[in-house]
Structures are given as structure tokens and as C-alpha cells.
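Shown here: the complex without one of its protein chains, the others still in place.
Let's look at chain A:
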Amino acid sequence: MKFLSLVSNEWIKIFSRTRTWVFIALPILIVLGVAIYGKVTEDDTVKSNWKQEVTQQNKELKSQIAEAKKDNSPKFVAQSLENEYKQNQYALKNDISPYETTSWKFMKDMAPLSSLLGLFVIVIASDIVAGEFAKGTIKMLLIRPYSRWKILLSKLIATLAFAFFLWVILVVATWLFGSILYGFGGMDQPYLSMIDGKVHEKLISEYVLANMGLEFIEFAVTVFLAFMVSTLFYSSSVAIGISLFLTFAGNALVLFISSKSWAKYTLFPNMDLTQYLDEGLQVVKGMSLSFSLGMLAIYSALFLIITFAVFQKRDVKA
């Protein structure tokens, strides 16, 4: 069990930093704040008159769609507006209020917080190798009786475990605060999604769980990317900067290259797995969930091979 002590060493180091506790506390505080704010400002009149509200929304959507078609915005913009329009119609017809908040609805609404966690995970992953080079502690680590790949693997596992830990915290916190404020249960609330241009009814819990699962896969790939950057660069601030830039500029890049035929083979369009939960959100055409998972597997393998090969060979002069 010698290898496990390497992982626990890394884990201890992660948790000995103040920033780690900020990374843990911040999402919890945000979820709590949003939950309380939502509860306090809950508008009962909208809730009871939701049909009026949704009809009004649809009027606006209609003009927006017409506008989008006129001024040549990308196709998917009109597409997603149209989807929203259709979903609203379906809701009106079947008497499913989109203003009904349950704990699971709350969890769904809080899902975008995962990109904040992604940011924290990038910081940890970028720093875990580069930081040791920057401070010179890497040589104290590498003179121990362990092959280099074991030391690197222990860092990778510790980072993934930390990412998983943050993710669990977000899930538990949203579920718990949601349940306390909006009541436990609500798993069977219907959720509307689009399949082949038609509105389908799903269980919201099903959607939330699928969403979280896919987001964790995105997390893992982000870790591999940041981990590679961390190994290639000696300075942790440079590594963090590059990882963040790649991740966020990557998303902007997707829009830029979306019309190219090779766009689907690049990393970033495939990084957003939750796009497959709602049809019509895809920016790049011709991809499916299994296609994206395959591409991510290939990219991850590539990142890891580069990371381990470079680390194994490198002369440490820090």
C-alpha cells in the first residue's frame, strides 16, 4: 500500500492550502444565497397566473424568432428560440407550470455552478505539478524511492478525487438546500425536452442525474488538460493562466469554427456533453453523445501520454 501513501500525501497538501477551503465554501455559500434569495422573492402572483406569463413570453419569442431569421444570425439561435416557444406551447396545453419550484428544479437551476467548480479544479490541477517545480519542492519529492510515473499518477488521482469531492459537495448542497426550502421529493416533476423537433416529457430527476453525470465527465477531461499544461510549464501561474484560457477561449472558438467540416473533431465542441440532453442546443452539427465520448476518450489518452512521457524524461534542474 505504499502507493496509497503517495496519494494521501497529495491529498494532505491540497487540503493544507487556504484556497482549497475557499473553493469548498464558495459554492456552498452561493447555493445557500441563491436558495434564500429565490425563496424570499418568490412571486406568488406569477406562480398562480403562470399561463398569462407564458403566453406573454411566447409573443415575445415569436418576434425574436422572426428577427433572428431576418438578420442572418447563426441557425442554432433561431432553433433554440423556437424550441423554447414549442415547449411553452406544450406546457400551456398540458398544464405543466414552469414556475413550480421543487428541490430537483432547484438542482437543475444550479447546474451552471459547475463551471465555477471547473475553474477551481483547473487551479488545483494546474498547480499540482507546476507549483512543485516553481517552489523547487519537486526535487525533494523525486529523490524518493518511487518511479516518476507513480508520483505523477498519485497527483493525477488526488486531483481527480478532489474534483469528485467538489462535485459531490455541489450536488449534496443543492439537493439539501433545495429540499429544505422547497420540500423533499419532487423527483417526479415533469421536465420538457426536445427530441426530433417534438416536445417530450421526462422526469426532472432523470434529467438532473444525467446532467450531473455528464458534467463530471467534462470535469475529468478538464483535469487531464490542466494536468498536462501543469506538467509542461514550470510556473504555476502560467499553467493556471493557460489552462483557463484554453477552457474559456475554447468555448468561444467553437462558435468561430462551427461551420467548418472538421470542427467536430476538435476538443471543445465535444467538451459540452450536456448539449445532448436538449436537442437544438448543438452549435456544431453531426455529433452525437457517443461520438463526443469517443473523441473525449481519444483526447484524454493523448493528454495523458504527453504528460507522462514528458514528466518521465525531464531533467529536474529546479
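Structural remarks
Here is the rule we go by: a contact is a pair of C-beta atoms (placed from the backbone, for glycine too) under 8 Å apart; a residue touches a chain by one contact, two chains touch by 3 or more; residues count from 1.
Basically, contacts and distances are computed from a predicted model.
For the omitted chain of this complex, the UniProt record lists the protein as "Bacitracin ABC transporter ATP-binding protein", which is one of "RNA polymerase sigma-70 factor (ECF subfamily)", "Rieske family ferredoxin", "Bacitracin ABC transporter ATP-binding protein" or "Sulfur carrier protein". In the complete complex, the residue from A:77, A:92, A:111 or A:142 that touches the missing chain is A:142.
Considering the whole complex, the residue from A:5, A:237 or A:259 that touches the absent chain is A:5.
As for the chain not pictured, it touches chain A at residues 2, 5-6, 8-9, 12-13, 16-17, 135-137, 139-140, 142-147, 313, 315-317.
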